[in-house]
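Following this message is one structure expressed as structure tokens.
Apart from one protein chain that is not included, each protein chain of the complex appears where it belongs.
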Amino acid sequence: MLFFESDYTEGAHEKILQRLAETNLESLPGYGSDRYCESAKSKIRNACRCPQAEVYFLAGGTQTNQIVIDAMLSSWEGVAAAATGHVNVHEAGAIEHSGHKVLSLPHHEGKLDAGELEAFLDEFWQDENREHMVFPGMVYISHPTEYGTLYTKQELERLSQVCGRFSIPLYLDGARLGYGLMSRETDVTLPVIARCCDVFYIGGTKVGALCGEAVVFTKKNTPPHFLTMIKQKGALLAKGRLLGIQFDTLFTDDLYFQISDHAIAMAELLKEGLRKKGCRFLLESPTNQQFVILENSRLETLKKHVAMSFWEKAGPDHTVMRIATSWATREEDVKKLIDLM
Amino acid sequence: MLFFESDYTEGAHEKILQRLAETNLESLPGYGSDRYCESAKSKIRNACRCPQAEVYFLAGGTQTNQIVIDAMLSSWEGVAAAATGHVNVHEAGAIEHSGHKVLSLPHHEGKLDAGELEAFLDEFWQDENREHMVFPGMVYISHPTEYGTLYTKQELERLSQVCGRFSIPLYLDGARLGYGLMSRETDVTLPVIARCCDVFYIGGTKVGALCGEAVVFTKKNTPPHFLTMIKQKGALLAKGRLLGIQFDTLFTDDLYFQISDHAIAMAELLKEGLRKKGCRFLLESPTNQQFVILENSRLETLKKHVAMSFWEKAGPDHTVMRIATSWATREEDVKKLIDLM
Amino acid sequence: MLFFESDYTEGAHEKILQRLAETNLESLPGYGSDRYCESAKSKIRNACRCPQAEVYFLAGGTQTNQIVIDAMLSSWEGVAAAATGHVNVHEAGAIEHSGHKVLSLPHHEGKLDAGELEAFLDEFWQDENREHMVFPGMVYISHPTEYGTLYTKQELERLSQVCGRFSIPLYLDGARLGYGLMSRETDVTLPVIARCCDVFYIGGTKVGALCGEAVVFTKKNTPPHFLTMIKQKGALLAKGRLLGIQFDTLFTDDLYFQISDHAIAMAELLKEGLRKKGCRFLLESPTNQQFVILENSRLETLKKHVAMSFWEKAGPDHTVMRIATSWATREEDVKKLIDLM
Partner (left out) sequence: MLFFESDYTEGAHEKILQRLAETNLESLPGYGSDRYCESAKSKIRNACRCPQAEVYFLAGGTQTNQIVIDAMLSSWEGVAAAATGHVNVHEAGAIEHSGHKVLSLPHHEGKLDAGELEAFLDEFWQDENREHMVFPGMVYISHPTEYGTLYTKQELERLSQVCGRFSIPLYLDGARLGYGLMSRETDVTLPVIARCCDVFYIGGTKVGALCGEAVVFTKKNTPPHFLTMIKQKGALLAKGRLLGIQFDTLFTDDLYFQISDHAIAMAELLKEGLRKKGCRFLLESPTNQQFVILENSRLETLKKHVAMSFWEKAGPDHTVMRIATSWATREEDVKKLIDLM
């Protein structure tokens, strides 16, 4: 059986496990105040070329989105996001559960358009009845998006500019950030993101960690008492070391980038192989998620050999399936998959 | 330096790390649907002698309390707890953040008194204005309590009876459950708890795991769509295996009980040693947390050699310090600590 | 100055004020337990031909929507509504503030299409990832809609059928219900609504009352402890008589229907007059709200003589303005308005 269902089907990169074992019996203070958390934060600040960055570690993506968004929004504000955004569809209403509306905007292969965003914000602020409406208090994007697509540097700068004009933070969900950064077709780097975004997170769970996301506030703009808000939402791990050690390892000797690069190499190999075999794709994804259009008649057979994710139907006879590579994908499995298709 | 500050200063039991490494590259489905979660659940059911138990894994104690309490209460209900209860004091208002009042009752060395609870419930239901008040919809206890004390089997049964009379669930916070179960002075077993409580959790974070708590619903009473509620609160780990493998290991060959027993042995050794040296205790704790009354004049010196937790002042010249043993405590350290005191 | 800005610019029907004065010094119990509330409920049950109806009085529309929706939904559920629905746009996020997502569906002149609703629900229940999504737990419609349009009896029955198939309640927001019921072009009566909907409210604020909406649960399906939930949301008036007396008056001798009929007669007069003068309308509204397309060049002059509401721009040179008649509209004012246009 080949596993291409998602990028979180294996445990952690071996160096992480090794480091957890090496440090295991050290007595460390709790709640993220240990030296590994400090070290990881410092390395992340360096990687972002953002010395003033304030870094926090959380356990998962939905948790991170919920806490960051709720902490940065006022009660009367909502968050603008693409209709396809993870916060709008696949988080069981976590944002609304914390009291805020997701203000849904049109998406373009998962991306927000800066011009449309600006028009939306302009219209809101011109509306005389706006005090009866939800104020747009933040913009949420993901990079890569749900469709594996990426913003260009220029697009990010433009979004940043629009947010700046309206004095609202730009928040980037980087659940798969490594795979975006190592794409063969991007001019966006971690420092670019740190410069354009007011806050973002570097995904660990899907990029080699057992769990963990690193939230980065780039403008000395951590909400006051953020730690207490983390605690209040049940998200403060007693053994914060678990997150600190993992991110410290990921950001030592560029491990995060190397393993992300591997996933991209595997995705490129896959794309090339499948193209040669005449496969069609839903769209051109430059990252680790590929959306392949398959004939329903072939699907049943394939499913016996490969685990993939159902994405959507494509007419009566075809189905779009998502194939994900990851830090853990083996080249031989990609080749086997190409052979099978 | 000796570390007795808490029971979560080290990583995980070595068998857990070993098991994480062994299973690391297995491709497993996400969100707790993997075979290790299944296996752990089955072992927990056996240990509880409760074949119908429904088990869920969460990452931490506050998270577990918040999710279980919010999921089991209706909007108009609050949870009754001892004034000293963790949910009432040290969770940054997580329960109120999810909309529910903690109905505070007097404590007796951290414990609720069943008679007082019953009187409180009787009074509520006789109050003609009760529709303007918060309905007591659940009873929260911890075992061991914040003071390291334990309920007797009879006390648990009595609480269970009172809850039954008012048709509200009894919920036991077992953050340190192992240390309670292995106390030299208890008649309470895991099956007793499973019988008396409607829901409880078996603490992992403080008993040898990197993170993780196992929630056990004992009466086929899991709230509907509990998984979605976990997701909605940001608490659903993509790699559920992290929790499953840990609990599977802890409940293989009684590891959970053995390592808890070690902590109790260390606590007993400590108590005996300190008593011989004339130390006074705030109260008689039969578990891994000991509350020692120290002269302020000696405290500064001691702090250079031992990490302990400040508990409370005891008059102008004394301070109560909490000393915690754990699964990771070394006998030699206990002896050194006794020598120091 | 002529006032056609909205249907809540005057106080209350004179009979209501008279009745408030007559009963003013009677000593009555609080919180809605007085005899006028009882009498009003009884009359509403009769008017609905729904003897088992359970009726509650609240002060305003947003309050009613928030309380009814929150009380009927479980934590994991959201409410499906037209994108233009009042709850989705003009309630400052009151629904999300109480923790629930508004699941936005396409609108057709403000109306939901039963077929589209059914397709949406089918798709949700077929989605294997639905446990990570917001469950559609209720359907919200308004009648008249934001555009003044009305469902036909058949459309209501079809929506009711779809909701029934998925076992979720159909909720009708009747802020302007009287104006809908007395439209010249409707086959929907109060008993039809009571039969098709699981819960709805009869708007008072916009139909002759100082404040007040009557919530009607039609299937013996009032959520448990609904009164406490009203209190908990700060919506329980101590002097419930204020609402009871108003609705008792409105439902005595068909006053509610008579005054609604007057507003419709005024709207018809207006439509006819404007049509004769060549006015264009955004759509064909059979109720008290009319949406007139005006040249921007004429708008400034008109505004000096008539108060209307801005609705939306219609190209570069035209604007849609909303003109509302009400129970208080005077025929002479309608005629003056026609003359002006």
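Letters A, B and C name the chains as they come in the text, with residue numbers starting at 1 for each one.
In the analysis below, a residue touches a chain if its C-beta (ideal position, glycine included) is under 8 Å from a C-beta of that chain, and two chains touch if they have at least 3 such contacts.
What you see is a predicted model, and the numbers here were worked out from it, not measured in a lab.
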Can you list the shown chains that the absent chain is in touch with? A, B, C
Touch assignment to the omitted chain, from B:E38, B:E54, B:E96 or B:E157, lands on B:E96
Selected from C:T205, C:T218, C:S260 or C:N288 as touching the chain missing from the view: C:T205
Pick out the residues on subunit B that sit against the missing chain. 75-76, 78, 89-93, 95-97, 99-102, 104, 128-129, 131-134, 310
In the full complex, which bits of subunit A touch the chain not displayed? Write them out. 70-71, 74-76, 131-132, 135, 224-225, 227-229, 231-232
Tell me which stretches of subunit C touch the chain missing from the display. 1, 3, 5-6, 8-12, 14, 17, 20-21, 23-30, 59-67, 91-94, 97, 205-206, 210-211, 228-229, 231-239, 241-242, 307, 328
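To be clear about the criterion, only the chains that are shown with their structure count from here on.
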Keeping to the contact definition above, tell me which chains border both subunit B and subunit C. A
So which chain ends up closest to the centre of the protein, judged by Cα positions averaged per chain? A
Just how far, in Å, is the C-alpha centre of subunit C from the one of subunit B? 50
Centre distance in Å when subunit A and subunit C are each reduced to the mean of their C-alpha atoms: 42
Distance from the mean Cα position of subunit B to that of subunit A, given in whole angstrom: 34
Counting only residues that touch at least two other chains, what does the list for subunit A look like? 91-93, 97
